[in-house]
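Omission of a single protein chain aside, the complex is shown with its protein chains in their original locations.
Moving on to subunit A:
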Amino acid sequence: MNHLSLIIKREYLTKVKNKSFIVMTILSPVIMIALIAVIAYLTNLNNEKVRTISVLDESGLVKEIFQNTAQTHYDVLDNVSLAVAKEIVSSTSNYGLLHIEKINSLNEVSKHIKFYSEESPSLSVISDLERKLEKKLTHLKLKEAGLNVAQIKASKVRINIGQENFTGQESSKIDSVIKLVFGCAAGYLLFMFIIIYGNMIMRSVIEEKTSRIIEVIISSVKPVQLMLGKIIGTSLAGITQFVIWVVFGGVLMTIVSLVLGINLMEATPQQEVVAMATQGSDAMFYFESFKQALNHMPLINLIVAFVFFFIGGYLLYSSLYAAIGAAVDNETDTQQFMLPILMPLILAVYIGIFTVIEDPHGTVSTVFSYIPLTSPVVMLMRIPFGVPIWQQLLALLILIGSFMFTVWFAAKIYRVGILMYGKKPSYKELIKWLKY
């Protein structure tokens, strides 16, 4: 035990004191926040620019829908030909020219609307215009057909089917989306953690081999101890880094948003925010649903499961990374062994995103939430939707069992591999090592 804590301490301290580690720890949130700030700033800049769009409505049907807004001004042209209108627009700095031909049939008008501009227009401008025109022309067509538009509008119904399971737990579709977001965040976090810090473990095993210190060390400690010490020490360094990222990132974010006066969290295009605000009832509706969803989520279960599956999954993969590090001499040789590790991990994320959203308790999701290499990610994504405790325990049991197996397996490879120099082993040789 004493040896183990010594090794953990050394691994942790050398990682944390490492210059590139410190630089990365400080720089990553700075870069991230700087990026967000720049994007937010540019978005704001974009939104503040006023666009003027010239409109030539020869049909005279839709003129009145072009009301100036904060971002877009409309310059309605009258009694000019298309050619003249084009010249006018190109001589001014207007954004473009919307041309509606003079045709009597409403059906035909809709097919003969064009937008002229110097450069290809932005998608949002075009879809905004399309929406406006569609609404107006539909309106006109309804009128033409002799229908009462007001009545039609009034009879529109908005539905969000309330869901409730037999034990009386309520949920809704929005619930599901929020749950999925939570599940994906947890699964993705684990995925990132495994890739970043698994690699770190592998590199530190390789470092011990290339610096030839390994034989000195294992004449004092058991290889398994050394391996576990490395895994735990590196993980602690990883957690430290993660915590610093979150705290430092949060602080930076607050400072930047205060200094620049930009609300980073709401860096969404402003018109949507405005739209949300005008439809106050809708915003309230979403907010309520969000609160409800949080209440409906098995939060304690989620947190406990997150801790256990995170640790289990991470240890499982990191022992494999350690074994790879022990089997090879340098990082370039690791490629052939990396693929079989990355495959199940990527598979887990895809299954999580594509099948869990479709049917969180379907056969595919259930099966993959038991298989140890995919279970941490898939199960974490399923849990917000409510997974029976016995299923979670079973999956955890399988995970722990296979973790012990991989540690045994990795320790075997490790024990032999760390003393092998100068040759890149094949899979066949690795299997032979198990028998030594």
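In the analysis below, a residue touches a chain if its C-beta (ideal position, glycine included) is under 8 Å from a C-beta of that chain, and two chains touch if they have at least 3 such contacts; residues count from 1.
Note that contacts and distances are computed from a predicted model.
One chain of the assembly is not displayed; among "ATP-binding cassette domain-containing protein", "Xanthine dehydrogenase family protein subunit M", "Ferrous iron transport protein A" or "Ger(X)C family spore germination protein", its UniProt protein name is "ATP-binding cassette domain-containing protein".
Only one of A:Met32, A:Ile65 or A:Val221 touches the absent chain when the whole complex is considered: A:Val221.
Among A:Ile213, A:Val246, A:Leu342 or A:Leu397, only A:Ile213 touches the chain that is left out of the view.
In the full complex, subunit A makes contact with the omitted chain through residues 3, 6-7, 10, 14, 18, 207-208, 211-213, 215-221, 419, 421, 432, 435-436.
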